[in-house]
Structure formats: structure tokens, C-alpha cells
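What you see is the complex with one protein chain gone and the rest in place.
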Amino acid sequence: MHERGLSLRRFKEFVIESAIYASGVLVIIFVVLIFLFLAKEGLALFKTVSLSEFFFGKKWYPISEPPQFGIFPLFLGSLLVTLGATIISVPVGVASAIYIAEVAPARTKEILKSGIELLAAIPSVVLGFIGMVTLVPLVKTVFKLPTGLTAFSGALVLAFMAMPTIVSIAEDALNAVPRRYKEAALALGATRWQAIWRVTLRAASSGIVAAIMLGIGRVIGETMAVMMMTGNAARIPHSIFNPVRTLTATIAAEMGETVQGSDHYFALFAIGIILFIISFIINLIADFALHRKRL
Amino acid sequence: MPETPKIHADHLNIWFGPVYALKSLTLKIADKEILGIIGPANSGKSTFLRALNRLNDLNPKFRMEGSVSIDGKNINESDANTLRKKVGMVFALPTPLPVSIYENIVYGVRRNGLRNKQKLDGIVETTLKAAYLWDEVKDRLQSPGMKLSGGQQQRLCIARTLAVEPDIILYDEPCSGLDPISTAKIEEAMFRFKEKYTQILVTNNTKQAARVSDRTAFFLMGEMLEIDVTERIFTSPSHQRTNDYISGRFG
Partner (left out) sequence: MKISAHITQKIVFTILLLATLVVILPVLLIIFIIVRDGIGAISWEFLTAMPKMGMRSGGIFPAIIGTLYLVTGTLIFALPLGILSAIYLTEYAADNVLTRMVKFAIINLAGVPSVVYGLFGLGIFVVFLKFGSSILAGSLTLAIMVLPVIVTTSKEALDSVPQSFREVSRSLGATKWQTIRHAVLPHALPGILTGIILAVSRAAGETAPILFTVAAFYLPRLPQSIFDQAMALPYHLYVISTQVPNVEVKIRYGTALVLLVMVLSMNFLAIVVRSQFRKKQKW
């Protein structure tokens, strides 16, 4: 009886272990698949539109006759919003991470970390909604603009979306610094801040770089909040207080109106390829930064 | 020894990556003897023990040359899982699983497919009695194994090993963290086990080896320097280094 049970068990184990190996590899296949499907539709655009026209063209008029697919204004829109968000979120985020990791007392620490997690959990459409009804009118009145739907408003809200990412990864990096480094500095008479500034931060620097990169990645990829707050004007902005259109918002706003197989359809997929590649490169840099640290 | 030895290590060499852990070990162990193995840290004692139940296989850097045979059969040619039921191991730190005392003991036999409650109950009682733990825990078999004291936990681990009915029991410094009373109970159990099991005891405590083992081997830096009847090892060893270690001059 045990003999027959044994071979049945061995067969079941073989099946399960095959499934396990398959699952491991499937993840790689998904990444490849995403790229392939984006490329399949996106590269078709370049049969009719040249690469330089796409990348450097200053006019995004997809529904005019003839349509023009220059993504430069969209790219600038993304850049402006991302830059604005990064300038705000990096110093605030890193400072927060330092506070939580090094200064905050233990109980406060747990509460703060939970708070950050909850911020990260708020759906972007909710943040976009709140931004739209509170921040946008505020920006309009404070800066005396014709409309509050600007890159600036988008950048502000996006900064909040990036901060949890930056804070949690930077905090992990700070916590990973061996305690004895800091204790050595303290034993030599340094104040807590001196120890943090001279020792801990330096040791955690590549982890903090990774945190910033991943925060930027989060911002670049954001769609809904941006769509609801930056005005959807696919024109080259002249200042951060102009309405803009980001690469992500373009896809979201226009895909519903394209005909499958049209150039417009392909163009949106081509934008998708760009976004995928940008996020891939950012992840590559962040991964490199994180692995360099683990000596 | 006259007949086929129970365990026969033949020119056993073991590396972990670049580290040469066991150097050309040849050793025969008789059925139902208690072999004590003493020596300073990193001498290859645990490595040798773990070669006997192929636990080294779990380490990806493990490499071996030479052979180990049990009952005349090369252990690399048989199924490792079946081997491990035949060769049980008690570890240095008591490691009860975070389940009840009962479930700890029947863990091994459950994996073999045994489900009959009466048989399981019987196994629990038999093994706990053999490990001198039955009286202390018989009323709380469902309570967590981790709540026992260190000495009780170790006896639980012994009972757990006995449950899968091995021929050979390996002990890797089993009493290192334990109080003298628990140690005495475990040594008492080892004497009783001589009837049924071949036992190998790796220990840092030379006096324990002197008390318990029939023969004792002295390991130094990956080699077995000498092996002899316990009394002779402790009164007139052949090597100076053995004498130095036993008298506490190093290690």
C-alpha cells in the first residue's frame, strides 16, 4: 500500500515542482511579452511616419487631416511635470526618510510608517479628484492664472505620489547600514546628526539614489492624477504654469477614440514603447545602485 | 571487526567551494556501537556526520570524493529521503517545529502517509517514553513544542527522530546548551538505545565522550588523527595532539 502511495506522491510532486519552475520563468516571459505586443503595434507607425518626425515633431494633431504625430510637446509635458515633482519630492522624501529611520522614537516610527503606507495606497484617481477640486482653483487664484490646470498643479500632486516610494526605499537603505558604523562615530564624540550626516547617509547613498530613481519612475508612469490636473493641452509649454499633456495622459485620453489599426492607434502604442523603455532604464539604474551596495 | 561494518567511510574527501573540509577519511563503524567524535571547532566533525545522512547535499557548494556505505550499500546510490529515515539526526540547538508536541513527533511518519490515529498515538507514547520525556508531557501533548524547556525540547527532538524508526542515530553536540540533569537523561537514553541503534556522538565535551562512547575518534583540521577504544584514548593516546586536546591544552 505504501509502495503505490509512494509513486503517486512522486508524480504529484513532479507536477507541482514543474509548475513552480514554470512560474518562475513565466515572469520573464511576461516582461518580454509586454515589450513584444507594444512593439508589434507601435512599430507599425513607422511605416508612414518617420522616426524624427515622431520624436522631434512639435505638433501633436492626431485627428487633423493629415494627422501629425510629433510627441515633442507631450515629452516636454512629461518632463516638466516630472522635474517639478522630483524637485519637491526628493528633498522632502529623503528628509522624511532620515527622520523616520534615525530620529523618530520607536512608537512614532510605526505610526509614521503606517501613514506613509496609507498615502501610497490612495488611488491616483482619488488624488486627481481632490487635486482637481481643491488644488487647481487654489493655484489659479494664488498665481493669478487663466486656469489652474497646469503642469505645476500636476507636479505638486505627483510629488505626493512619489514621496511614499522615496521614503520607504530610502528608509530601508538607511536601516541597512550596520549599526556599528554609527556607534563608532558616536563613541568618538560626534552628535547624532553628525553621525547621520557623515556616516550613515554616506553608507546608504546608493540605496537613496535607487529610491530617487524609483520615485521618478513612479512619477513618469502616473496617468490619472495627471490627466485630471494638467489641462490636456498638447502644446509646447512656455512655463510651468501652462497646461500640458503628458505621454501617459495622451494614451489614456485618446485610445478610446481611435480606430484599431489606424495610425493614431499605432502612435499611441509607440508612446507606450517609449514609456516602457524609460521605466526599464530607470529600473536598471536603480537595480544597479541597489546591488552595488550589497558588497 | 569481523563482519561487514554498519557504516564504512572510504577515503572520504569533502569540499565546500574552495574549503577542504574533510581530508581522505577512512573509518569503519560497527553495528550498535556508540562512537564518540571529539576535536576542536572546524575539524570536520559535523561535516562527517552530515555526510552520513547526506544533509550536505542541501548545500550547493558541497563536493565529495570517495564513498560512504551503510550496510554494504553506497549511500549515493540510494534515495536520499529514504536514507534520512534510516539515519536520524539530533541537532545542537533543539529545533522543535512551531507545532504541538504531538505533531512534532509524528511529523516524519505523517509524511510517509501514516494517518491512523491509534498508530500515531502509539508512536508518540513509545518514543516519548524512550526519550525519558513521557511522564513530563503526557498530559499536554497538544501544547506547543516550543514552550518546553531546552532539555525537554531536545528530548522531544530525540523522540521525533525515533518515530521514523532509524537504524542509526547521529548526535551533533546535542547537550551543548543543556543543564546537567537533562544531559544525564539524554546520556541515559543513549545507553538504552544501544540495544536497537548504532549511534555516533559528536561532542565538545570530552568527559561526555569518555562516559558514553565505546570507541572515540579524535578529529583535527579535517583529518581523523586517531581512533581507539575509549579507555585507551583517554588514558594513553598514541598522538601528542590528542593528549593535548584531552587535557585541555588547546581547543
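Note that the chains are named A and B in the order they appear, and that numbering of residues resets to 1 at the start of each chain.
Please note the rule applied: a contact is a pair of C-beta atoms (placed from the backbone, for glycine too) under 8 Å apart; a residue touches a chain by one contact, two chains touch by 3 or more.
Treat the numbers as computed from the prediction; the structure is a model and nothing was measured.
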Chains shown that the absent chain touches, full complex: A, B
Which of A:Pro123, A:Pro146 or A:Pro178 contacts the chain that the document leaves out: A:Pro123
Full-complex contact with the absent chain, from A:Leu83, A:Ile236 or A:Ala252: A:Ala252
Selected from A:Phe37, A:Tyr61 or A:Phe143 as touching the chain missing from the view: A:Phe37
Interface with the undisplayed chain - residues on chain B: 53, 55, 58, 60, 81-85, 88-89, 91, 93, 95, 97-98, 107-108, 110-112, 144, 146, 157, 160-161, 164
Chain A residues that touch the omitted chain in the full complex: 13, 16-17, 19-28, 30-31, 33-34, 37-38, 40-41, 91-93, 95-96, 98-100, 103-104, 110, 112, 114-119, 121-130, 132-134, 160, 163-164, 167, 191-194, 214, 217, 220-224, 227-228, 248, 251-252, 255-256, 260, 268-269, 272, 275-276, 279-280, 282-283, 286-287
